[in-house]
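Here the complex is missing one protein chain, while the rest keep their positions.
Which chain is which? They are A and B, in the order written, and residues in each are numbered from 1.
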C-alpha cells in the first residue's frame, strides 16, 4: 500500500493484539469482494464509459462529503449539487474539488477521511493529504487516471477483485442495463435487487401511477389485491432472471402486520383509491413487509429491512435540491413489537432469510441480537450508514456477538454509490473485524485458528451464504 | 486450570494493564462464592442424587444453548426439549450431545462458550474443544464423572466453595426441599427467595386459584385486600424461617404505584373478581411492588426488581414447548417515571434495599446510576441475562461507576439453573471486574491498594452485605 495508508491501519495499539490482527488480516486482505447490497449504477458496467471528472465522480454525488461541508457553511450550490429547478450551480470540477481539498481537515476522525485516503493512495497513487496547496495537482492526476482505459468501470471491477456486486433497482425498472451487461459477454457479475418502495409505500411520489405502470409491465390487475400481489411475484421472478437474490425495503419504521386476506384486500382497495388515512397507509406498508416475506418463502429472495431514517428532514433543502441530500436523520426504532406480526407468521421458517439493519444502535444488544439469536429466519445486517465506520463496526460486534454469535450476521455491505471507494470500505471492514477478533484472541476468548476461520467468514463466506450469491 | 482456560483469560492485551489484572485476580480467585440470586433446584441439595446424563444436565435445560442452536436451524425436538403435549422428542442423550458438539463453533464469542470451556476443563478435565469428532468421547467422560459420588450436588457445592446460595421459589411453594436440607444436618447453606409473581400478577395462569391457595396455606382471607396483604406477610415470614433474605419480582415493566388504601382495596376487589381490565391489572402489579417495598421495611427482605422482558415472544413455540424456551426478548424500559411512586413512598429510607436490574443498557448511565447514586434505598444489580457476559459486564462498569460508584452496586449474581456452570460464571465476573479495575489503576485513576480492596468487595463483600447473607 502507498503512503496514506499505514499497513497497520485500524489495528489496536498494544503489540500483543496488533500482532494477531496483522496475522488475521494477512489472510483475508486478498479475498474477493462480495458486495451483496449497494447503489452503484448498472449503466456504468453496461456502457463501460470513462467516469466523469474527479469532482463529479467523488464529490458531487457523495452525501457524506457534501453534508459535512454544508454543516460548516459551504453552500450546496458551490459544490455542484444540482437544483431541482435548474438554477445554476458550480459546474467547474476543479473549483468544486478545491473547495473539498481546502476543507479536508473537517473530515478528520470520520470514515470519509479513511475512504478518501485509501482511494487516493491505492487507486490514484496520491501520497499526500489533500489541501488548498495541492488541490490542482491532485485534480489533474486523478483526471488523467480517469481518462485511461484501465480506470473504466469494468476494468476497475476486475482490479477491485469483485466477485459479485448487487445494485438496487426499483420494481418498475426494466433492468435494461442489466440485460445489456448480461448480453455483453463480460464475465463480471452484476445482479439487481428488488426495491419496491415506489409501489409499496402509498406516500411515495406518484404511487397511484406507479401501480398503473406495474400493471402494464406485468399484465396483472393492480386494481385488485390479488392482482397486485401477482404483479409483485412477476417482477420478483423477472429480477431473478437477472440474478437477483434479494429484495430491499426502506420503510420509516420496522412495523409489520399480518392481516387476514379479506382485511388486507379491503385495505389495499382503500389505499389504491387514495382515500386511506395516515394510519391506514402505515398499516399497508407494514402488511407489505409480511407479504414480501411470504413471497420470499416461495421464491427464495432474501428480504432486507432498512428502517429508521427520517428522510429529508429539512424541507427547504428538499424543495431546492430534492431527496438524498444529507438530511436523512436516524430515529429511535423499535423491533420487538414492530416485527412480531411478521415473525408470528414466518419467523420460525428455516428456509427464509430476513436481514435486519438499524440506525439505532441501542437496539443491537437489547433487541436485534436477542431476536436474531433465536428466530431462524432472522439475521443481522452489518453496521449501517452512519455506523459504517470503525467505531460503529466495533460497537456492532461488541453489542451483538455475545448474544447472536458471528453466524447470525451476514458479513459486510458497502451500501455505496461511490464505486471507487468500494475496496476501501471492504478493507476497513476487514481490518475492524480482524481487530475485534484479535482482541478476543489476545484475551484468550477465542483460539487463533478459530479466529482465522471467522475472519474469512466475516470477510467473504457469510455474505455469500446469507445472500445466496 | 486446565487446557481450555488460559490463566490470563479476559485480561487486557497490553502488558501494563494485564499485569495489574493478574495481580488483582490472584487475590480474589479463591474467595468463596456467594450466590444471592439464582435458579438451581433445592431438590438437588435435598436428595443429593447423581445428576442425569450430560445432555439432560448441560443442554436440554439451558436456554442459552438451545436458542442459539434453534436460531441456526436445529429443531428443539432434536435437542430433547420436552413438548407440552408429550409428542415425542429426542431422548438419546448421546445424540443430543453430538448435535451440540458439532455446532460448538456457533458459540464463538459468546459467554456460553466460556462457561462451557471452563466447566469442561475444570470440572470434567476436558482439554479439547467439543466437535463432531470428540463428541462421544466427551460424553462418556462427563457421564463417568457424573456417576461418581464426588459429582453429586452436595459434593459439588463444597468443591465449588459456595458459602451460600439462594434459590428462587414461588410464594405458594411449601419449601419442602428446603426443610429437608435444613433437617439433613448438611452444613451447606441453601436459602429460598420469595417470588410471588403467581399471586401478584393478575395475568399469571391460574391467578384466582393461586389466591385461593394462598389463603388456604396462610389462613388469611385472600378475598380482601387486608387479608391478602396479611397472607403475603405470612409467607414472607415463612420464607425467612428458611433463611430467605430477599424477594424477587419479574414484572414486564418497572411501573410502580402508591394508591391510597381505599383505592388499593377497591382495585384489589376488581382484580380479585376477574373484572379488571388491562390497565387495572397493570396498576395492580405496580401497586404490589410498592406494597412489597413497604413490607420489606418491616421484615428486612431485600427487594429485587427484574423488569423489561417480553416473555414468550413466539406464540407457536409457547404453545408447543411452554415458557422459558429462549423467546424472551428485552424491551426498552423506563425507570425514572416508573419508579417514582415507590421512591416517593420509601426511596429515602436508609434501612431498605431495593436492587434494580435491567435488560436495557441505555438506562445504565442515563437513569439507573443517577437514581442509585442518590436514593439511599436503591442499589444496582449486576449486568443481567443477555448482558451477563464479558462485554456486558464491562459496559455495566463503564456506564454506572462514574455516577453510582462501586458501593451502590451489589456484586455478582449468577442467576442460573445451570449448577455446574456456577464457578465459571463467578470466575468470569471476577476476571472482568479485575480487568476493569486494572484499567483504572493503569490509567492512574485508582491506586493499586484501593483496587485490591475493591476487587474483594466486588467478588464477595458487596453481595454478602447487600443481600444480608
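One rule holds for everything that comes next: a residue touches a chain if its C-beta (ideal position, glycine included) is under 8 Å from a C-beta of that chain, and two chains touch if they have at least 3 such contacts.
These numbers come from a predicted model, not from an experiment.
Trainee: Of the listed residues A:52, A:392 or A:461, which contacts the missing chain in the full complex?
Mentor: A:392
Trainee: Residues of chain A in contact with the chain that isn't shown?
Mentor: On the chain A side, contact with the omitted chain comes from 5-6, 8-15, 67-68, 70-73, 105-111, 113-114, 129, 310, 313-317, 326-332, 359-362, 386-387, 389-392.
Trainee: If you put the missing chain back, which residues of chain B would it touch?
Mentor: Where chain B meets the chain not shown: residues 12-14, 16-17, 334, 336-337, 340, 343-344, 347-348, 350, 362, 365-367, 369-376, 378, 398-399, 401-408, 439-440, 442-447, 450, 453-454.
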